[in-house]
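Only a single protein chain was left out; the remaining protein chains are all shown in position.
Chains here go by letter, A, B, C, D, E, F and G, matching the order in which they are written, and residues are numbered from 1 within each.
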Amino acid sequence: MDIDRLREVLEGVKNQAVSVDAALETLKDLPYHDMGFAKLDMHRHLRTGVPEVIFCQGKTVEQVVAIAKRLTQDHHNIMATRATQDMADRVIAEIGDAEYHELARVIVVKPAPLPEKVGKIAVVCAGTADLPVAEEAAIVAETLGNYVEKFYDVGVAGIHRLLHQRQNIAQANAIITVAGMEGALASVVAGLMDKPVIAVPTSVGYGASFHGLSALLTMLNSCAPGISVVNIDNGFGAGYQAHLINHLSGKRQ
Amino acid sequence: MDIDRLREVLEGVKNQAVSVDAALETLKDLPYHDMGFAKLDMHRHLRTGVPEVIFCQGKTVEQVVAIAKRLTQDHHNIMATRATQDMADRVIAEIGDAEYHELARVIVVKPAPLPEKVGKIAVVCAGTADLPVAEEAAIVAETLGNYVEKFYDVGVAGIHRLLHQRQNIAQANAIITVAGMEGALASVVAGLMDKPVIAVPTSVGYGASFHGLSALLTMLNSCAPGISVVNIDNGFGAGYQAHLINHLSGKRQ
Amino acid sequence: MDIDRLREVLEGVKNQAVSVDAALETLKDLPYHDMGFAKLDMHRHLRTGVPEVIFCQGKTVEQVVAIAKRLTQDHHNIMATRATQDMADRVIAEIGDAEYHELARVIVVKPAPLPEKVGKIAVVCAGTADLPVAEEAAIVAETLGNYVEKFYDVGVAGIHRLLHQRQNIAQANAIITVAGMEGALASVVAGLMDKPVIAVPTSVGYGASFHGLSALLTMLNSCAPGISVVNIDNGFGAGYQAHLINHLSGKRQ
Amino acid sequence: MDIDRLREVLEGVKNQAVSVDAALETLKDLPYHDMGFAKLDMHRHLRTGVPEVIFCQGKTVEQVVAIAKRLTQDHHNIMATRATQDMADRVIAEIGDAEYHELARVIVVKPAPLPEKVGKIAVVCAGTADLPVAEEAAIVAETLGNYVEKFYDVGVAGIHRLLHQRQNIAQANAIITVAGMEGALASVVAGLMDKPVIAVPTSVGYGASFHGLSALLTMLNSCAPGISVVNIDNGFGAGYQAHLINHLSGKRQ
Amino acid sequence: MDIDRLREVLEGVKNQAVSVDAALETLKDLPYHDMGFAKLDMHRHLRTGVPEVIFCQGKTVEQVVAIAKRLTQDHHNIMATRATQDMADRVIAEIGDAEYHELARVIVVKPAPLPEKVGKIAVVCAGTADLPVAEEAAIVAETLGNYVEKFYDVGVAGIHRLLHQRQNIAQANAIITVAGMEGALASVVAGLMDKPVIAVPTSVGYGASFHGLSALLTMLNSCAPGISVVNIDNGFGAGYQAHLINHLSGKRQ
Amino acid sequence: MDIDRLREVLEGVKNQAVSVDAALETLKDLPYHDMGFAKLDMHRHLRTGVPEVIFCQGKTVEQVVAIAKRLTQDHHNIMATRATQDMADRVIAEIGDAEYHELARVIVVKPAPLPEKVGKIAVVCAGTADLPVAEEAAIVAETLGNYVEKFYDVGVAGIHRLLHQRQNIAQANAIITVAGMEGALASVVAGLMDKPVIAVPTSVGYGASFHGLSALLTMLNSCAPGISVVNIDNGFGAGYQAHLINHLSGKRQ
Amino acid sequence: MDIDRLREVLEGVKNQAVSVDAALETLKDLPYHDMGFAKLDMHRHLRTGVPEVIFCQGKTVEQVVAIAKRLTQDHHNIMATRATQDMADRVIAEIGDAEYHELARVIVVKPAPLPEKVGKIAVVCAGTADLPVAEEAAIVAETLGNYVEKFYDVGVAGIHRLLHQRQNIAQANAIITVAGMEGALASVVAGLMDKPVIAVPTSVGYGASFHGLSALLTMLNSCAPGISVVNIDNGFGAGYQAHLINHLSGKRQ
Partner (left out) sequence: MDIDRLREVLEGVKNQAVSVDAALETLKDLPYHDMGFAKLDMHRHLRTGVPEVIFCQGKTVEQVVAIAKRLTQDHHNIMATRATQDMADRVIAEIGDAEYHELARVIVVKPAPLPEKVGKIAVVCAGTADLPVAEEAAIVAETLGNYVEKFYDVGVAGIHRLLHQRQNIAQANAIITVAGMEGALASVVAGLMDKPVIAVPTSVGYGASFHGLSALLTMLNSCAPGISVVNIDNGFGAGYQAHLINHLSGKRQ
C-alpha cells in the first residue's frame, strides 16, 4: 500500500504533474503516517463503533470532561475507566448519550452504535470484594464487542462451585480470572480448562497480601500452563486482551 | 458426552447387560474422568500428536529419562523443557526418535508425528542474551503445532529495526515479546500492533534489574493495552499461551 | 457412604424401581455433593451451632446485612469478623440475637445455641496495641466452642511476667501468640512450652516494622520448634486453626 | 512437683537434716531447673526414645560428629536434619546404630528404641522437585512417633488426583502440604478438609517465585481457614508441629 | 544480694523463726523477683526520679491517661512518647505536674524531681523536617538525666557547617545523628569523631526514600566505624541508648 | 584565589600591617570559607539573580514564610518547590514580587531580576498525570536561566507522536524525560537522540507500579546509553541537573 | 540534510536521470535511515573514530569474537565492555589492533585512530573494591574522546582526602562518583561542586547493602542538587553520559 502510494507520487513527479516541492511535502510525513495513523485508520474502518479509552485516575473532573467532549465532536464512542460518580455526573450532564457502570467505575459514551458482540469471554471471580475489578473487565469486553458470561463467587475455598460451572466456562474463547488474597483461582481454572486464561490479581486482602503482590506472584508462578497475567486491579487490561483473543476466533460463531 | 456414557452404563444395568458391580467399578472413577482425564481424552482425539510436557529443572537425569520412557511406552510425543545436554544425550541414547534444541534447552521426543502447524505466532526478541528464552517459546509453539516467525535483535535502543518489521509482525495471531533489562520492548510492540501480546521478561541484566524484576514490572505496568505477562524466563508459558490463542483462529487459515 | 448410595441407585435401576432418567439426574450431581456439600453436612450434624463466617472487610454495610439475613433465615449462627460499629448496629437492629465484640471487631449472631466449649486454648499477647488481634482470635475460638484463657501484656521486654504464667499457659492444647514490632514472643513461648504454637504477627509498630513484615519474618524464622504462622493481623485464622487443634484433643476433657 | 521438691528441702533444713549451705547450693539452680531442664525431664519420662535434634546446615562434618557422639554417650536418640551424605557416612562409621534418609537429608541415630507411632499425619506434596522437603517432614514425624501417610504428586494443575485422595487425607489428625511455585495446593486442601493444615512453601520455582517467597505469600494469604505456615523449605518444622498436634489426639487411637 | 536474702530465709527456717509454709510462699516468687523486679528495684534506688515510659502510639487518649494515673499514684515520674496534643491536654488536666514538648511529642509528668544531669550527649540533625525525631531523642536523654547539646541543620549538602562544629560535637560521650533522605550524615560524623555514634534514620523524604528505608540502609552500610543504628524515626531509642552510654562515663564529669 | 588571599594576610603580618591576633581571627575560618562559602560567593558573582531554593514538603506554612522572608532581606531570589496554594498565598501576601506556578507547585520570589536564559533544555513527558513533575522540572530550569521547550503527551503507546518531534528534541543540550507507569519513554528517547537524557520516574500508576518503583527500575536498566536517573517525582533534581549541563554549553549560543 | 537528499532524488526523477524504480528502491528505506542510521552517519562524520560498543556479559566468547570481526570489517573501532580475559585473548589473537584493560574489563579494538580527547571528566572513587567500576567508566570516557582525571580512595570515612582534591575535581565538566556500601560519597561531592555529578552505585558491600541497593537508594535520595544516577556497577553508562556532557562544553577548551 505505502509502496503504491510512493510510486504514484514519483510517477507524478516524473510526469511533471507533481512539483518537487509538493512531493517533498507529501513524502516528509510518510514515515509517521505509515507508523501511527494508519493503524488508527484501520481501526475505524474495520470495526465501526469501537470506542476510544480515557483512563480517568489521576485526572481532574474538568480534564475528563474536556477530553470526552473533544472526542465526541468527531462522533467517537468513549469508554472512560476508573471514573468517579462525579465524573460520570458531569459527562452525562454535558454530553449525554452516556451511562455509568458504578461498580465497574466505567462511563460509556456512545453517540454512535457500539460494535456488535461476537464470541464469548468468561469472567471468573473469586470473592465479593473482587467484583469491581471483574466488572471493569466485563464492561470493557462487552463495550468492545464481545459476549461476556460471568461466574462470580467461585473461590478455591469452596471448589465445588467452580467445578459445577466447569463446562460452561470452558466454552469461552478466553477466560478472565479475577482474584485477590492468595489468588489460587487462576491456577485451578487453567488446570481444568484448555483455553487462554488472563489472570487479574486484585489488591483485595490485608497483611502479607501486600496490596495484591501475593496474588500477582501466585499467578505469575502458576504451574498450570495457559495463564498470562496483567497488573494488579487491571480489569481494563484483562478485558482488552481477552477482546483481542476472542475476536481472533469470534468470526467463526 | 459424559452424560451419554453415563446413560449407556445405566441402560446396561437396566437391561441386565451390565452387573451392578461392574457398573459400580466404572462409575467410581466417573467424577475424576469427568474432571481431568476427559480433558486429556479430548486432547488426544482432537489434536493428534500433541506432546506431553516434562519440566526438567530440579529433576535428575535419571528422573527425566524414567518419565520420558514411561510416557513413550504409550507412544506419546514428549517435550522436555529446561533440559541439559546430559539429559538430552541420555534420552536420545535410550529412547531415540528425539532431537535436542540446544539454545532453547528443549528435547522433543516424537515417536508419533507432531501436530500439523496452523496460523502464525511472532516471536520478537530484544537482545542476543535473551535468545534462549525466545527460542524456548518458539520451539514450544512449533512443537504444539503453530507456524512461528522470529524477529530477533529488535530492541528499543535502535527502534528503526522494529519499525522495519512492523507489518510482518502484525500478521501474526499472537505476538510473543521477549526482553530483559528494562523490558520496554513489549510496550512499544503493543503500541504498534492490534494483536494480543504475550510479554516474557528475562533475567538478563545486572544491578537493579534484580534478576528480571525490572523487566517484569515494566511489562505489568505497560500503558499500551493488549499485553499480558508470564513469569521471568518463562518461554514455555508464553509459547503455550500463544499456541492456545493461535489455535482459536488457526482453523481459518 | 458414597459407594453405598451409588450401589443403592444402581440396584434401583436394575430392579426397575428407578428410571434411567431419574438415576441420571441423581448421579449428575454426585461428584459435587461428594466433594463439597457432604463436608458441610458433616459439620452440621457433628457440631451443632457452629457458625458461618462473614469476612466484612471490603464489604459495604448493606452487603454484610444482606448476607447475614440470608444465613439467619436457615437459623445458622453467624460470626462476622472485621466488622465496624456501623455494621454491628445495623445487624443488631435488623436481625437481633446478636452481640458486638468491639475490641475484636466481631459480630456474633446466634439464633441457635452456640456449640459447647471444650479443651483449652491460650491466647498470649505482647502489648496493648496488639489486643484487637488477640481478642479476635479469642472471640473466634470461644464462639467455635473452645475454652480460652488470655495472658495479656507478657512481652519479652519484661520476660518475668511470661515466666510467671508459664505453667498455666502450658496446660492449653494450643497456644496462640500475638505480637507486633519484633515479634520475639513466639520464639520464647515455643522454647518454653511443648504444645503447638500458632503465631500471629501484628501490624503494630513503625518504621522498619514495615506494617508487620518484621514480626512475620521473626515468627517464620523461629529457631524454636513447634511454631506455625498465620497472616499479619489474622486473629481469625489463628483462632480457627487453634480450634481445629483443640477439638482433636477436646473430647478427652 | 517443684513445689514438693522445694518443701522437701525446707523440711530438711527445719529438721537439721540439710545444712543451710547445702540447701543454698540446691536452691540456687531452682529457677533454671524449673524453667528449662524440667521440661526436658518430662520429655524423657513421658515419651521414651524421643530423639534430640541437630540442625546440620552451617556446621562442619566434624562438628556434627562431635555433637552426635556427645549425645549418644547418654544413650539419646538423635535426628540430624539437613545432613549431607558426608556427614551421614562419618556418623554411621563412628557411632553406628544409624541410618541416612538420603532424599530427606536426615540421619537417625537410635541407640535406644524410637517412640511408638500413634495417630496419623498426612503429607501432601505438589511436585517431584518438592519431595526432599516433604520427605524431611515425613521422616521427622515418623521418628517422633507418628504414623505418616504420603500423598505425592497431587498438584492443583491436575486437581482430580487430589480429589481422588480426599477421603484418605481427611482421616489424618494433621495435614502437611508441601508446594513450591505458586503454592496454591494448601488453599485447595484446606478448602476440602476440616483438619489443621500445616503449609510448607518450598524454594522450588524460578523467576518471580523469588526462592519460595511466592509460595510463602500464597499460603499466608489463603482464603481457606485452618492453615498455618512454616518457613520456606522447613520440612522439619512442619513435621514437628504436626507431631505436637497429632499427639494431642493420638492417645485416642 | 539474692543469695543473702535466700540465706536469711533458710536461717529463719533452721531457727524455726520462719515456718516452712511462710518460707515456701517467699521462695515461690524468688526466680521472678530475681529476674525482673530486682532490676526495677535497683533502678529506683540508684537513680532517683528516673521516669517510667509510655509509648502512646496505637493507644487511645483514655488508655494513656489511665496508665499515667496508675503510675503517678506511686509517685513515679513518667515520660510519654509519641503523644498527641489531645493526650497532653488530658494528662495535664487530670494529673498536673506535667509539661508537653510539642515538637518532640513527649509528655513529661514529674511529681518527683527528675534525675540530675551528667556528662554530654550531642544531637546532630540534618534538616528541618527531621527535627521532631531529633527533639524526641534530646528530650528523652535530658529527662533521663543527661546534658544534651544540639547541632541542627548541619546536613552534608553544606558540609562546612558540620565541620565548623566538629570540635564541640567531639566533646560529647555519645553522638546521636538524625537524618532522612539519603542519611549520609552519620557516615560523615563517624568519620570525623572518635565517639560512639547512634544513627537515627527518619522517614523524611519521598519517592525512593521508601519511608526511611534508604536512610536506614545507608546508616547500616556505613564504611566509617563506630556507628550503630536504631529503627526509623526512633528518637526515643537513640536517646535511651545514648543515655546508657553517657552514664557509663558520666560520673567522671 | 585562596592561596593569594592567604599570602596577602601573611605579607601583612610580615610587614606588621596585620597583628598576629587579627591574622589568627582571619585564618581560623579559612578552611570553612575555602570549603563552603566560597562556592556560594562564586555563584553570586558569576550568575546574578540565581535563586536560593526552599524544599517546602514537610515544612509548615509558617516555616516557609519565615525562611522566605529571611532570604529576601538580602535581596535573594527564591524558588520554593513542593509548595501548597496556602504557602503561595501567604508568601505573596507578605513578601510580594512573587508568583505561584500551580501545576508545578513552585513559588518564585524575585526581588531581583532572574538570570538570563541560555541554551535549550527539552522536557519530554509521557502522560497527563505526569505533568506536575514535568512542570516542576521546566519551571526550575527556566528560573535558573535556561530556555525550555516542552514536548508533552508523547508516550510510547503512540510512538509516532514522539518520532514526529524527534528533530526538535534533538536540538536541546539536555533532555528531561518524565514518565510513570512502565517508564519506557526514557529508553526510546535515548535510543533516538545523542544528547544526555535525565530520566524522571513518576509515582503515576497503580498496582505493580509500586508508587514509581517500576518506572525507576526501567530507567535504571535502560539498554540505551546516555541516560541517568533522579528520584521518583524529582522534577526539581532533573531541572537542576539539566541546568548544570545546559550551562556548560550555553555560552556557545 | 535528509531533506536535501530527498530533494536530490526527486530532482533526478523529474529530470529523468533517475528511474522511478531506482528512486523507489532508494526511498523505501528512507524512514529508517531518517530515524536510525542517519544518527549513526552523523556520528561517523562528526566524530571520526568513535567506537561501536559490545556488551559482552551473557555472550559466549564465540559470539563476542564474531561480532567484533564483523564490525572491524568496516574498519569500525570497537569497545567491548564486561569482557573476560578469555574474550580478550581471542579478540587480540584473531583481530589484532586491540588492547585489554584488565581491571576495567574492557577490550578496545582500534583499526582506525580513536577520537581526539577534549575537555575533562573527573572519576572520583570511594574504595579499592570499587575500582573495576571506576576504571570501566574512565576507559569508556577516554576511548570516546575525553580527558579523564582519576581521584581514587577518597571515601567519606576520611573526608580530608576528598577536600584536599576539591579544586582539581571542580575543574571537570562532569564528575563521575563511584561508591558502594552506603554510597554517601555522591552527596558530599555534589554538595561541594557546582558541576553535574553522575553517581554510580556499586555492588561492593555485604549484608544490608543488598548487592548495591543501599548505595543506589542513597544516591537517588541525595539532598544535594546536581546528581543523577545510573544502574549499579554501570561504569559504562556513567562514562557515556559524562562523555555526552563533556562534549557539550568540550569545544571551548
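By our rule, a contact is a pair of C-beta atoms (placed from the backbone, for glycine too) under 8 Å apart; a residue touches a chain by one contact, two chains touch by 3 or more.
Here the structure is a predicted model, which means the values were calculated and not measured.
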Omitted chain's touching partners, listed by label: C, D, E, F, G
Omitted-chain contact residue, chosen from G:159, G:186 or G:245: G:159
Touching residue (missing chain; options G:19, G:60, G:85 or G:128): G:128
Touching the absent chain when the full complex is considered, from F:11, F:62, F:94 or F:116: F:11
Hidden partner interface residues of chain F, rising order: 3, 6-7, 10-11, 13-14, 16, 20, 23-24, 27-28, 30-31, 34-35
In chain C, positions touching the absent partner: 126-127, 155-159, 181-184, 187-188, 190-192, 205, 207-210, 213-215, 217-225
Contacts of chain D with the absent chain, listed as residue ranges: 31-32, 35-37, 57-59, 63, 201, 203, 211-213, 216, 231-234
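Here is the rule we go by: only the chains that are shown with their structure count from here on.
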Self-contact between copies chain B and chain G, residue sets same or different by half: different
Approximate Å spacing (C-alpha centroids) for the pair chain F, chain G: 25
Residues of chain D touching at least two other chains: 35, 158-159, 163, 192, 207-209, 220-221, 225
Overall pattern in which the protein chains touch one another (line/ring/star/complete/other): other
